[in-house]
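Excluded from the complex is one protein chain; the other protein chains are retained at their positions.
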Amino acid sequence: MNANPVSKQDQPRVVLSARGLGKDFSGFTAVNNVDLDVHHARIHALIGPNGAGKTTVFNLLTKFLQPTRGNITLLGTDITSMKPDRVARMGLVRSFQISAVFPHLTVLENVRVALQRPNNLATQFWLPLSSLDRLNGRADVLIDELGLTEYRDTRAADLSYGRKRVLEIATTLALDPEVLLLDEPMAGMGREDVKMVAGIIRDVAQHRAVLMVEHNLSVVADICDHVTVLARGEIIAEGDYRSVADDPVVRTAYMGSEA
Amino acid sequence: MSEPLLNVSDLHAWYGESHILHGVNMHVNQGETICILGRNGMGKTTTLRTVMGILRKRTGEIRFAGHDLMATPLHRTAHTGLGFVPEERGIFATLNVDENLMLPPKVAEGGMSVDEIYKLFPNLKERRNSPGTKLSGGEQQMLAIARILRTGARCLLLDEPTEGLAPVIIDAIGEVLTELKSRGMTVVLVEQNFRFASRVADRFYLMDHGQMVMEFPVSEMEVRREELNQALGV
Amino acid sequence: MMTIFGVPTAALFGQLLVGLINGSFYALLSLGLAVIFGLLRVINFAHGAQYMLGAFAAYLLAVWLGLGYWSALILAPAIVGIVGAAIERTMLSRLYKLDHLYGLLFTFGLSLTIEGTFRYFFGAAGQPYAGPAALQGGVNLGFMFMPIYRGWVVVASLIVCIGVWLLIEKTKLGSYLRAATENPTLVQSFGVNVPLLLTFTYGLGAALAAFAGVLAAPIYQVSPLMGSNLIIIVFAVVVVGGMGSILGAIVTGYMLGIAEGLTKVFYPEASNIVIFVIMAIVLILRPAGLFGKDA
Amino acid sequence: QVSDDVVKIGILNDQSGVYANFGGRYSYEAALMAVEDFGGTVLGAPIEVVTADHQNKPDVASNIARQWYDTEQVDSIMELTTSSVALAVQALSRDAGKITITTGAATTELTGAQCSPYGFHWVYDTHALAVGTGGALVEQGGDTWYFLTADYAFGYSLEENTGNFVKAQGGEVLGSVRHPLASNDFSSFLLQAQASGAKVIGLANAGADTQNAIKQAAEFGIVQGGQRLAALLFTLAEVHGLGAEAAQGLTLTESFYWNRTDDSRAFAERFFERTGAMPNMVHAGTYSAVAQYLKSVEAAGTDATEAVSAKLHELPVSDLFAENGTVAPNGRMIKDVYLMEVKAPDQITTPWDYYNVLATIPGDVAYINPAESGCPLVTQ
Partner (left out) sequence: MAVKSEPIATETIDVLPNASGVRTVLLLVLLAGLLVAPFMLYPIFVMKLLCFALFAAAFNLLLGYTGLLSFGHAAFFGGSAYFTAHAVKEWGWSPEFGVLLGVAGAAVLGLIMGAIAIRRQGIYFAMITLALSQMFFFFCLQAGFTRGEDGIQSVPRGQLFGFIDLTNDINMYYFVLGVFLLGMLMIWRIVNSPFGMILKSIRENESRATSLGYSVARYKLAAFVMSAALTGLAGGVKALVFQFATLTDVAWQMSGEVILMTLLGGIGTLIGPVFGAGLVVTLQNYLATSDFPVTIITGVVFMVCVLVFRRGLVGEFYASKLGRRLGFNPEN
């Protein structure tokens, strides 16, 4: 496990924070009293046993679910009662645990759909489709960066699973988000893809905040600056990977023999 | 040696037009745990689904405990003693944990009782009245396995039971499998997690592009490590 | 004459009763719809046609075979149920893999075909059907005159509704049915004959509609189009109750029937649309319906 | 002188809905009989009859009529059961310069404000019904009324005519409730009528709607409770459909009864042979209308609309349907109408002999004086 090169990275500062976050599902408390600070230019991992509430925390942060308790601040604005699309427009973008692309659009079109919004090319029903061509330059840069050039005109449905995840990250990055939330980005990927995606995440984190859920501990150990461990909806440990991994509470609750 | 419990020969299968299995040959003896290894998309899941009869566009031969499974309709297959735990787990959202557990009809004597099952999976007991899909991924996986244990199936087809699970839970599942083995259960396991697999399996198959390309007992594991790593792209 | 809010009690109770009777039909029909939807994810647009078929089966049994009401009450649903099952087996079952909208469109076509055929042979005008002799006449309740037959309709529909609800919520068969909705292949791989189960379900739903049809035959005329407008109201009932919720369908059916009856007393002009207005309000306040779980 | 070398008559009416028995296919049969009796040709040209079902929808009817005129050389359209349809087709035909003879619809509007120089109204109208049935019931002491009205032109017209008549006789109208055409369930409307306490519940509807209302009224004990039902438009066909048991004692108005004269009996027997039913006023009236139209074509020596209309207005009507009918300038054919009572089942000796004729109402009493009809064609 090696520390990230700090050289060309921006300075860390808190961009997304949650205080006393809680969510009840008809009597069952899935998330309780979670305080979280996500920093710019850092990769923050959220780990924990299955059912700990990680996906739920994601849903709360991105407003796909409404928290029962607590509040959330994004870039200094209280977003506790906003709609998810609004939050996304403010720069908080997520990926999904189950891969989410637009299957019948080509890779290029997928990326352009994301680019359309910040470029104000979304509501124009009177313009021809070719008006979108001016987004191609930016889209191609992204596609190239993520190694999808070969597949530029392939329909997303025809991509392999790993590439779909990469494409998802590409569309996410197209929005140039301040904060990136990734739910198990490596799940179901081949080892090679894992390496590639880990590399990409490390790169993009140099200029934005990343919060990710991941079970693949070697990835966590490799690229994450900060780890929060969740169990039964509550935070049981926090810190860098080593200190968390050495924590006996964490070992019994989560890591088992693999630590 | 007597006839194997499950015998598959020259199995071909298709998803629509795409030919996925190209002549799979494999056998599993009574009481044995075998594990199918292979990279993503090589046809491991497809093999299980074809053997079970869920994927019906297939040719070849599948015999299980004296039954010709090629000719058995899907809803009779379970009654021959084969139990299937799918990759995506298949927990029913509209049923609660208890109902999910009780759902599969008993196909033979000798299954575990509900009490035994809850002893094995205390988490589930705690949530026995919650709707199935309100469980986390790991809880769902446990429930999916537990559900089949009740039916009295003699041979389990397990598709990546450790996928997305926390290490402690993986440990627990490993224990369950060991316990089942000691009771004489036959298991066909599909795994990517080889550390886990080598703990429970007796014999391995390596799958590549819809065929079994290698077969070896667990004892040869160490010898073949290098070869395997290469094949699996580690 | 006694009055409540300026409305004579006789009129009020009378309309309430009429509302309750309509509610009985709404409940029975929306129950059948909910059963089919809940398990097959098909919006059975042909439900109105099957209701009509029930009434016609009773009518034809009487005309051709001289069979009376009570035997029709058993036979007609059985016949329609079997026809429904056959349709499911041969045609509808091919659509499960597809978008659920195709089920809706198919049954829509089915209802047009059935209604068109009956219209062709019997004309759009109604045929009279005699109710059971034992239930003729009425009782004077003091505040109003209640036809005995209509009282029977309310009782019969209640019994059937409760029976079906118990079947689905409390039996093993019910849990198979519910599980099969979500993942039929898996349930089948557990050793349950799912296609048969689905066929049975559709047959059951159709039979429920036909049962309502037989109940309706002596009250209304037996006519080919008797179900075609009713079905839309029943759709609204199901939406208000929460799609797929069996209990919701039943309770909402009665409630909306009564609400409609009350509207007839206090603001008759709105009685045709009151159910739709309620539906719109419910959708705004509780998109999943009164008894629906959040989707 | 005959356009397209054929005289083509269209019979347009409801053949599958609530009025299918009221006019329906039997009207077409009656028209065919008239053509056969006329000899099958006029002025050397063959006579053809076409027919269609308008499903009681004015738009469907207009489309068919338009197409008949534009592409199928139809010269005139008759029958036109359902007032909204009749009004639509009469207006369209007037623009197209074609003749219509309405035998099935009732509204007085056809010869009132919306009258047409080429439009004729042959058999009955809401005014005649009001005078006949309404008059009889008021006379018997039914001086407070509540109406159950079919929600379209015919219903309004019938309610209005009857209501005015009741008021003119010193009676009172307590209220009314409207129901859609082809209703299944009248119970809540009947309960409202019951609650009104009116002595007479006027059924301002027709066909199967009236049948249903009468049946359901029995269910709710309305007649037992002392109220009377007035079936304002009820004919032999509906009496037969409802059955003598349920219909007995009803008072109704028709402009024709098959068992009244030898001529009508003879026609009725022939009609029965072809259809299995005795004719009501619409069937007999359609026969009469077709026959009179053909006579007029012959007399005019052409099938040109202007000339034929002139003859239709001019020639007296004398046949098995009308003994001494005349056609007023507003298009109204004026003849006697009859007040009938449905016999009790045990009094019926001959099948279909359902009526006792209570009174004959002279045409000038039954129908609105043309000068007061509001029709702009009538020069005062």
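Residue numbering begins at 1 within each chain, and the chains themselves are lettered A, B, C and D in the order written.
In this text, a contact is a pair of C-beta atoms (placed from the backbone, for glycine too) under 8 Å apart; a residue touches a chain by one contact, two chains touch by 3 or more.
Please read these numbers as outputs of a predicted model, since none were measured by experiment.
S.K.: For the chain not shown, which residue from C:Phe106, C:Tyr149, C:Tyr202 or C:Tyr220 touches it across the whole complex?
M.R.: C:Phe106
S.K.: Of the residues A:Asp35, A:Asp158 or A:Asp246, I need the one that contacts the missing chain.
M.R.: Going through A:Asp35, A:Asp158 or A:Asp246 one by one, A:Asp158 is the residue touching the chain not shown.
S.K.: From the list A:Val14, A:Leu75 or A:Ala100, which touches the chain that is not on show?
M.R.: A:Ala100
S.K.: Across the whole complex, list the residues on chain D that are touched by the chain not included here.
M.R.: 16, 50, 52, 56-60, 62-64, 66-67, 70-71, 84, 87-88, 91-92, 95, 151-153, 180-181
S.K.: Applying the definition given at the start, please give the residues of chain A touching the unseen chain.
M.R.: These residues touch the chain not displayed: 62, 64, 83-86, 88-89, 93-96, 100-105, 109, 112-114, 116-117, 121-129, 131-132, 151, 154-155, 158-163, 171-172, 175, 189-190, 192-193, 196.
S.K.: Pick out the residues on chain C that sit against the missing chain.
M.R.: 37, 41, 43, 91, 94-95, 98-102, 104-106, 108-117, 119-120, 232-233, 235-236, 238-239, 243, 269, 272-273, 276-277, 279-280, 283-284, 287, 295
We take it that only the chains that are shown with their structure count from here on.
S.K.: Of all the chains shown, whose C-alpha centre falls nearest the centre of every protein C-alpha atom combined?
M.R.: Of all chains shown, the one whose C-alpha centre lies nearest the global C-alpha mean is C.
S.K.: Whole-Å distance, chain A centre to chain D centre, using C-alpha means?
M.R.: Their C-alpha centroids are separated by 77 Å.
S.K.: Between chain A and chain B, what's the gap in Å when you average each chain's C-alpha atoms?
M.R.: The separation of the two C-alpha centroids amounts to 32 Å.
S.K.: I'd like to verify one number: the distance from the centre of chain A to the centre of chain C, where each centre is the average of its C-alpha atoms, in whole angstrom.
M.R.: Distance between chain centres, rounded to whole Å: 49 Å.
S.K.: Return all touching chain pairs.
M.R.: Touching chain pairs, listed by label, are A-B, B-C, C-D.
S.K.: Taking the touch rule as given, give the residues of chain B at its contact with chain A in the complex, in rising order.
M.R.: Touch residues, chain B against chain A: 39-41, 123, 130, 134-139, 141, 163-171, 232-234.
S.K.: If you look only at chain D, which of its residues touch chain C in the complex?
M.R.: 15-18, 20-21, 55, 177, 182, 184-185, 187-188, 191-192, 194-195, 207-208, 212, 215-216, 219-221, 224-225, 241
S.K.: Which residues, counting only chain C, touch chain B once they are in their complex?
M.R.: Its residues touching chain B are 172, 175-176, 178-179, 181-183, 185-194.
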